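Dropping a structure here in structure tokens format, bear with me for questions.
Removed from the display is one protein chain of the complex; every other protein chain stays in position.
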Amino acid sequence: MRAYDRFRLLSLALCAVLAAPLARAAPEPIRIGIITSLSGSFATFGAMEVAGYKVAAGEVNEKGGVLGRPIELLIEDDASNQNAALAAAEKLVNGGVPLVMGAFASSITKPLGGYLTRVKVTLLNTNSADTSITKPGSPYVFRVGQTTDAYADASFDLIRSFPDLKTVAVLVSNDALGRSTATSVKDKCKALGYKVVGDQAYDRGLTDFRPTLNSFKSASPDVVALSSYEEDAATLLRQAKEVDLSPKIFIAVGATGYALPQFITGAGDAAEYVFSAAPWRPEAKFPGAQDLYKRLFKMLGAEPSHHAAKAYGGMLAAAEAIRRAGSTDREAIRKALREVKLMTAFGPVSFDAAGGFQNQNPAPSLVIQVQKGKFAVVWPKESASATPRYPTPPWDKR
Amino acid sequence: MLTGGVYAMVGIGLSLIFGVMRIVNFAHGEFMAVGMYLAFVLFRSAGLDPYVSLLCVAPAGLLLGAAVERLLLAPIQNAAEHAPILMTVGVGLILSNVLLLVFGAHPETIYTSYSTRTVRIFSITLSLPLLVSFALTVLVVAALYLVLTRTDFGRAIRASAQNRDAAELQGVDTRFVRTAVFGIGTGLSMAAGVLLLPALYVFPTIGGIFTLKAFVVTVLGGMGSVVGAIWGGLLLGVVESVAASFGATGSRDAFGLVAFLLVLLVRPAGLFGRSRV
Partner (left out) sequence: MYKTRRGGRGTLGAIAAVLAAGAAYPLILPRSLNFGISVVLFAALATAWDLIGGWAGQLSLGHAAFIGLGAYVSTLLWTKAGLGFAAGLPLAIAAGVLLALAWGFITFRLRGAYFSLSSIAVAEVLRILANNWSSLTGGPEGVSFNDLPPLFGLDLFDRRVEYYAALLLLAAALLIAFRIGGSRAGFYLEAVREDQDSSMALGVDPLRMKLIAFSLSAALTTAGGCLYAVYLSFFEPHGVFSLDLSVQLVLMSIVGGMGTVLGPLLGALVLLAFQEAFRNVFQQSSLLIYGVLIVLIVRYAPDGLSGRLQLLLRRIPWPLRSPSAR
């Protein structure tokens, strides 16, 4: 080959080599920061959240990502502990994430909210329950999960639809969620004219509810309103059966343990007819709810809880906000999040300021009931999969 | 009130250990949790009824306790007073976290045919599992009492408790006694766990709650006094039930703890303890 041709060949080859990486260059992913409990006492729920986030991110990426870029999750473990969470937040903020999602536990979310507000980074929370997270909250903290007020509203809408209910007895766990449930229930009773005939809070670790249940029995309540955690839900109902406490309905206004599948396996036939507020169920009539359940089950390798669905909804909202903002600028995303309005397989997601709340998703809660050993959604009617079974037959007649 | 019987069983183990070894076993509740998980596993995998698995768990508890004593406590028995405290705290942390790693933070229960069965005696409804636990506690205590008072081994234990050096001079192998006593103490604790499982549930950190209750029981009754631990247990059970029926369930635990602090203030030796504080 003549020298000139060799030179041309060489330079063409050089150009091809240099251009190749440019052509193959993948778009830079958008890294969303996530802080949740991968270890420690909240680990089971943290795993649920991560599954929800991953399913949502996968869905977004399949459709081409956001602004042409795929979403990547930067997951940090808060080890169920506040100090680790704050250190993790610092790491994520220094890493330049556009927003942070998390945490699971309210006691961790609140210090996170305080810190992230001060450094002006959005915190999008999906699963913490404390009212004070968004009331008053802060301009930088958003929440997808329904409030305990929403649980109480839905529960009492259902209660009002039944005739002849006059008296209510309340039994709650002596923690933030239980106590705020008790307050909501009592406020509702006062506003709607129900009489409160029992009002008790119990400490974690209590295993014998019989004295309390017996004292309720002597007051003959029509409604027994509950809020307790996973470990107590089944035990409580079993003991209620034991002492023969038979109100016209049992309703877990605080959701919690009563909305989890372990309640049915744990309480056996004592779980039948029990109502519970619930943030989500696959039976609800939301677009793609059943499919979401299947995908979550596959991602988790186990029965997903509503926490996973909430995380899913939250991640979709985050992606939508970035899309609307057109960039990964933190302030632009925060403003865009306020405009988000989606209907997802979890349910509706938007952020509102109503009733003293700030940046709170006004989605209503569902009410479910255990029917023939399975959960069924019975309220609101638009999302229901079955009709409520009322009244609850007394124990000896089942 | 029946839970008082179980508290007593846990307290007796602790009291025994303290009485003979002057060691407060801060991991006592965690041993109980191990016992509960063992019973749980045996039930789930082999369908073994808890009252039957007691026969496996109690000896296992004995061996585990003896091993811990031999390997970890014996070498530091002449160290500063706080060394065994720290050691048992460490052991407790290890036990509860191994349980957490293996079983997860999820509460677990077992449901037997008699879990929710009740029995009516003189128009009072009592929970069957708790009644059986109470009865078994009484049996165990009676057996323990007989061993302590009628056998040579029991005498050796009491001698070591009173005065280690004097006992050694009399030819008592105090080393063996200490290992045995710790083993018995933890065995009792694990047995209590097994008895409680049908009526309760288990999660890895449940040990902490019961260690605290065990302390309250033993201090109320007097550290080192087995009889005292029994009364202490019953007393605690009664105090808690009374508080619960007055509707103060939220502060139920506080009553036991305040009583505990009061006893420390007024009569540290407890109801039955000898005033060797």
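Chains: A and B, in written order; residue numbering restarts at 1 for each.
In this section, a contact is a pair of C-beta atoms (placed from the backbone, for glycine too) under 8 Å apart; a residue touches a chain by one contact, two chains touch by 3 or more.
Since we're looking at a predicted model, the values are computed, not measured.
**Q** Hey, which of B:55, B:79, B:166 or B:238 is the one touching the hidden chain?
**A** Within the whole complex, the residue contacting the unshown chain is B:79.
**Q** Please identify which residue in B:41, B:56, B:147 or B:257 touches the non-displayed chain.
**A** Answer from the full complex: B:257 touches the omitted chain.
**Q** Tell me which residue among B:58, B:91 or B:234 touches the hidden chain in the full complex.
**A** In the complete complex, the chain left out is touched by residue B:91.
**Q** Just checking the interface: what residues of chain B touch the absent partner chain?
**A** 18, 22, 24, 26, 72, 75-76, 79-83, 85-87, 89-98, 100-101, 208, 212, 215-216, 219, 250-251, 253-254, 257-258, 260-261, 264-265, 268, 277
**Q** Would you write out the residues of chain A that touch the absent chain, in ascending order?
**A** Against the missing chain, chain A presents residues 38-40, 43, 76-77, 79, 82-84, 86-90, 93-94, 107, 110-111, 113-115, 117-118, 130-132, 138, 174-176, 178-180, 203.
Here, only the chains that are shown with their structure count from here on.
**Q** Between chain A and chain B, what is the gap in Å from one C-alpha centre to the other?
**A** 40
**Q** Please name which positions on chain A make contact with chain B in the complex.
**A** 40-44, 174, 200-203, 205-208, 210-212, 215, 230-231, 234-235, 238-239, 241-243, 262, 266, 268, 270
**Q** What residues of chain B sit close enough to touch chain A in their complex?
**A** Interface residues on chain B, with respect to chain A: 3, 104-107, 109, 111, 115-116, 118, 125, 127, 199-201, 203, 205-206, 209, 241, 244-245, 247, 249-253.
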